[in-house]
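Please find one structure pasted underneath; my questions will follow.
With one protein chain held back, the other chains of the complex are shown just where they sit.
Labels run A and B following the written order; every chain starts at residue 1.
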Amino acid sequence: MKTLIIIRENAHSWLRDTFPGQHPLLVRICNKSFLEFLFDFSIIAGAREVRIVSDGDMAEIRDFCHDGGRWGLNISYATIQKSDTITQINNKNRRFYAAERIIVLDNLLFIEFNKNESYTEYLASSHVGMLLSNGQGSVYLDGADQQSILEQCGSSPHISIPELGSLPEYFRLSAEILRQGSRYILPGYSNEDGCYIGRNVVIHKGVEIKKPVIIGNNVQIMPGCVIGPEAVIGSTVIIDRESLVTGSIVMHNTFVGEQLEVKNKIASGNRLMDPATGASLQLVDAHLLSEITSEGTVYEGIVRRLVHVLAALLLFIAQLLPYLFLRPFVGEPVAGGTGHEHKTAQLFNRLSLDRFPQLFRVFSGSLRLIGSQPAVFRYAETEEWPENEMDARIVEQFCTLHSHPFGDIPLLLKALLNRKESKIAAS
Amino acid sequence: MKISSKKLGDYTILSLSGILNASSAPQLKSYLEETDFSGSLIIDLELVDFLDSSGLGILVGIARRKKAANEILKLANLNDRVKKVFEITQAYTLFDIYDEVNAAAE
C-alpha cells in the first residue's frame, strides 16, 4: 500500500488569506501541520511510501518534508498540470503505482480517523474508486484491485473527511481533535489524557491548567494565568500574568499581554480573530509586533540612564585588562559569535569582550547598556531559547513591557552569563 | 552526450543520456534540426544525470514548437536532480511529466 497526495495550487485559498506566508498544508492545527496528520493516516494504513504531486510550487513542502525520514516515510515528488484528472495522474506516476494499492488523497486537508483501529485490510479490500468525498477533496482508491479478499470482514473503521473551508470550521475541527485527543497522535509529552506539553515550557506558580490543553515548545506562562479548558497554545508563546485563555487557539509566535481574556478566539501574532463572527481585530498594544511604547516617566528615564552608566562603568573596569590582553590575539570580531572561531575568539566572546568598544556609546548616551535593539546587550540574549529574530522580538516585547530601571541589572547579569548559548546576533 | 530515437506506437521516443549542459547542447540542437520529430514525441531523460539551464532551454524550445504545431510532447523518467531544475524555474508548468515511458506512450 502506498499513498499519493495531490496538492492543487488554487485550493484552500481561505487558509492563505487567514494565515498568510505559509503553504496551506503546513498550517498547524493542534500544533501539528495538516500534512503531518495526513502522514499519520498513511502510516496507520500501512503505507510508508508517499508521493506528493502538485500543479504548483512545492519548494516549501520539500523543505519541510525532505525525503520523509523524520516520519519513517519514503517521500518522493512529482509535478502535474492543473487540468489533470486522477486517471492522468495515475499514468504520470505509473512507476510509483507499480502493481500496488494506492490511497489517493486528492485536495484534502484532513481525514478523521482513529489510530486505535485497523485500516490496512479495509483499504486493501475495498474496490477501486471514490471512497469518500466532500465536494472539495476526496479519498480515492486506485491501483490494483485485490481479487482475493472481495468480502469485507467485520465492520469498517472510522474514517471521514470534514468540511473545512472557513475559519469557523477550522476552529470547530481544532476543538474536536483536542477533545478526541486519543484518536490522533498529538505533539508533546502527555502524562495524562487531554494534556500535551512541549519542550522548554515554563509554567509559573499559581497557573491553573484545565484539560484538555495542548502547549507547544518554548512557552512561558506567567503567574496567575488560567489556561484551558480547550486551549491550544502554539510554540514560542508568552502568556503574561493573570490572563485567561479558554476555548481558544494561540498560534505560534504570539505574545498574549497581561490580564487579557481570550475566550473562544484565535490569537495569531497581533491579530485576534473571532471565529463565530469572523471579525478580526488588530491589537496595537498588548501583542507582538506592536510599537514598543512604554518608555516610562521622565524620572524613570533619568534613573535608567544613571543605572546604565554606572553598570557600564563597572563592566568597563572589569573588562579593561582582559580586553587589552586578549584583543591582539583575536581577528576581526564576528558578530554574534557563531562558535566556529578559534578558541581565543570563543573566550573573547564568552567574556563579552566583543561588546567592550560599545560601552563608550553608553557613556555618551547614544546606546542603552541593555534593552531592545539597539543596545549593547539585547533583552533577547537573557534567554537561551530564541533561535531567530521572531523569537527574539517576543522576549524583547515581554522585557520591555516589564522593564524597570533596576530590573535591568539582573537581566544584564543573565545576558552576560548566557553568552555561550546566545544564537541571536547583536545590534 | 548520447542521443537516440525510436518508434513506440504512435509516439517517437527520443532518448538522451549523459550530461545536458552548454557544452553538449549544440550537439542536441543539431540532432533536432537534422531529424524529423513531427507528431507525438516523448523525451526519455532516464539516463540524463545532469541538466542545467542550457539543456532546459532546448527542451523549452521543443515545447514551444510542439505547442505551436498543436502536437503532443511528454517527458519521462526525470531523476531528482533534473526534476529540481524544472521545479525552481517553474518550467514544470510547460510539460506533462511521466515517471515511465510506457505509461506516457499509452
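One rule holds for everything that comes next: a contact is a pair of C-beta atoms (placed from the backbone, for glycine too) under 8 Å apart; a residue touches a chain by one contact, two chains touch by 3 or more.
Heads up, the rule we're going with is that contacts and distances are computed from a predicted model.
K.L.:
Name the absent chain by its UniProt protein name; which of "Thiamine pyrimidine synthase", "Acyl carrier protein", "Exodeoxyribonuclease 7 large subunit" or "ATP-binding protein" is it?
P.N.:
UniProt lists the chain left out of the view as "ATP-binding protein".
K.L.:
Using the touch definition from the header, name the shown chains in contact with the chain that isn't displayed.
P.N.:
Counted over the whole complex, the chain not pictured touches A, B.
K.L.:
Of the residues listed, B:I13, B:L45, B:A63 or B:I97, which one is in contact with the missing chain?
P.N.:
Among B:I13, B:L45, B:A63 or B:I97, only B:A63 touches the chain that is not shown.
K.L.:
Of A:W14, A:F64, A:F363 or A:W385, which sits in contact with the chain we cannot see?
P.N.:
Touches the omitted chain: A:F64.
K.L.:
Tell me, which residues in chain B touch the chain that this view leaves out?
P.N.:
19, 21-23, 50, 52-54, 56-58, 60-61, 63-64, 67, 80-81, 84-85, 88-91, 93-94
K.L.:
Touching residues of chain A against the unshown chain: what are they?
P.N.:
Output for chain A: 60, 63-64, 66-67, 334, 338-341, 387-388.
Methods note: only the chains that are shown with their structure count from here on.
K.L.:
Between chain A and chain B, what's the gap in Å when you average each chain's C-alpha atoms?
P.N.:
Chain centroid spacing, chain A to chain B, equals 41 Å.
K.L.:
Spell out the residues on chain B that touch chain A in their complex, using ranges where they run on.
P.N.:
83, 86-88, 90, 92-93, 96-100, 102-104, 106
K.L.:
For the complex, which residues does chain A have touching chain B?
P.N.:
Residues 55, 57-59, 62, 77-81, 91-96.
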